[in-house]
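Left out: one protein chain. Kept in place: all the others.
Letters are used for the chains, namely A and B, taken in the order the chains are written, and counting of residues starts over at 1 for each.
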Amino acid sequence: MAKLVTPEMEKINKRRMKRKNGKVARSTPMMDAWRRLIRNRTAVLGMAIIIVLLLMAVFAPLIAPYMYDEMDVMNMLKGPSSVHWFGTDNLGRDMFSRCVYGARITLPIAIFTVAVAVLTGGTLGVLCAYFGGQFDMIVMRILDVWGSIPGLMLSIAIVAALGNNMYVLVIGLSVGAVPNMARTFRGAIFTVVDSDYVEASRSIGAGNFSIMFKHLLPNAVGPVILAIVGLLGVEVLCVSTLSFLGVGVQPPTPEWGSLLSTSKEFLNSASYLCTFPGIFIVLSVLGFNLLGDGLRDALDPRLK
Amino acid sequence: MEKDREKNIPVVEVNDLVVHYETYDGVVEAVNGVSFQIKKRDVLGLVGETGAGKTTIALALMGLLPVPPSHIVQGSIKLDGEEIILPQNASKAQKAELEKKMREYRGKKISMIFQDPMTALNPVIPIGDQISEVIGLHEHCSKEEAEKKAVDMLEMVGIRPERYKDYPHQMSGGMKQRVVIAIALACNPELLIADEPTTALDVTIQAQVLDMMKDLRNRLGTAMMLITHDFGIVADICNKCAVVYAGEIVEYGTVEDIFDRPKHPYTIGLFESIPSLTKDVDRLKPVQGQTVDPNDLPEYCSFYDRCSKCMEKCKGCDPVLTEVAPGHFVKCIYAQKEE
Partner (left out) sequence: MALLEVNHLKKYFQVSSGILHAVDDVSFTLEEGRTLGVVGESGCGKSTLGKTIIRLTDPTSGKVVFDGQDVAGYSVKEFHKVRPNMQMIFQDPFASLDPRLTVTELIAEPMKIYKTGTKEEIYKRVKDLMDIVQLAERFANSYPHELDGGRRQRIGIARALALKPKFVVCDEPVSALDVSIQAQVLNLLQDLQEELKLTYMFITHDMSVVKHISDDIIVMYLGQIVEKSSAKELFQKQYHPYTNALLSAIPVPSLHDRREKILIEGELSSPINPPDRCRFAGRCAYCTELCRNSKAPELKEMSPGHFVACHRAKEMMVELNKNE
């Protein structure tokens, strides 16, 4: 029988040839996931939002037209205008500049918090899943108790007890996230810990740490990345919430949550003051969540 | 009259079936122009290696191919004389109607046993109820009648009726496969498709299941299509055999044709790859190379690259499945010339 060529086939094969000639032929599981991710529009949107916000944080002095604490006494509580894009607050400070500088506070705190939570909780989770047995039982029961205390309350208590600075804030916030991270890592490792290749590595003499960090973790990276990205969104909210409640970053440092907090007194007279920091909080959380959803689809093609 | 009908109309007739899987990464040419028919009492063995397209053929017969990515490019499948492949330009209503019809046929006219009995049963429903449910669905009888028939089915596959209320996890692999077979046979289908029914089972259990299937064929006359990679099973239970390679039937005939007078180099190679229980050889003589990539089939004979008998001429064209002896078909220039 002669080879049958359908129009669809021609189309797909053309695409395939194009990609082959474009030398993207190398395919690792990670690169496949990346390709699926950048084909996903919402994920790309989420990624774009986050990149813009991060750039904003890095280049804040170049972007912001004023210093965040520069007061313009002639223009207090003025609405958005071409001079002050987001208006000015009750001390005549430029709201746009304060929001831009706010990214420098909120995002790093959220990122460091997640990093601390991943390092501690993640390590605990990996150890629990790998060694199992008594060790796992004891650690998980402790984490169960720990996790049953609302994270935010725990954070407030720690910040209240240890005083108010960035480091304490990071530690306070991460403490609330540790049980969750530990459980995620443990679950992710559990799905791969019984793999034949783990036994195969043991048969060639690989040690526990080499197995854990060379074989198990890279193969469990999917759910772990998801949890990390999701946690970033959550932590942005938590930082803002703490500051809003007055236990986090203190004014005049322009953290988004504290901006909201000081602006809430003018909700009736100058509602724009609340609107813009709110928009930034929503945007960053949305960005992380969209990216997270996209990552889930990209890392697990079966869900599509 | 009835007897004539039995003889003349095949239970299933497949003509020039072509199935592709269209994925982002390319087109997989899974089935490329397969034709065969199965009559009542026939047991056709479909033999081939992984990726040869055996399961795709079975799913096409069941009307269970997932669309997309699969795409029936051309061909016809007649179930009991009735066409079940719609033309390319079929309307939505036609599709819905066919789907409704197929749902009625599945279980009643045509049934399938899958490879893994562990996943084919619902773990939270007693096995007896799973059988009676199928009977109730198709025969529109009362619950009591269905349950009575389910008990009969259990007995037929050699499970004591006391186990009616057992859950799948209480049974061993062989027992579960028997339940799966009982479900498949509950409504007396005319065609039973078994996709590697014993691969997940141990040899002694496999022997029990095969024995039971043979017995059922003798008593009920059910036509069967048995998908396997094991020539031993074919010799045991089939009377017709088709060897599949890269989505094509390369050799087809009675089991005597295939086992005693194999013609296609691939069939011969497969036989030589199996270690024999009776003869002692120092080294096996396997088919060289790897299975051809169904993503990228050649224009010529798809076995060319692995063939020990290939000639210059083989690269020029793709041979046609030709009858070399009555009822014995081979798709190979070399084998045809030899005749």
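List of remarks:
We adopt the following convention: a contact is a pair of C-beta atoms (placed from the backbone, for glycine too) under 8 Å apart; a residue touches a chain by one contact, two chains touch by 3 or more.
The shown structure was predicted, so the numbers you read here are calculated from the model rather than taken from an experiment.
In the complete complex, the residue from A:Thr123, A:Thr191, A:Asn219 or A:Thr275 that touches the missing chain is A:Asn219.
The chain not shown here is touched by just one of B:Thr119, B:Ser172 or B:Asn188, and that residue is B:Ser172. Touching the missing chain, out of B:Asp16, B:Glu83, B:Glu155 or B:Asp202, is residue B:Asp202.
One of B:Asp129, B:Glu145, B:Asp166 or B:Asp230 touches the chain omitted from the figure, and that residue is B:Asp230. Although one chain is not displayed, chain A still touches it through residues 27-30, 195-197, 199-207, 210, 214-215, 218-219.
Although one chain is not displayed, its contacts with chain B can still be listed: residues 49-50, 172, 174-175, 202-208, 210-211, 229-236, 255-256, 259-260, 269-278, 280-288, 290-291.
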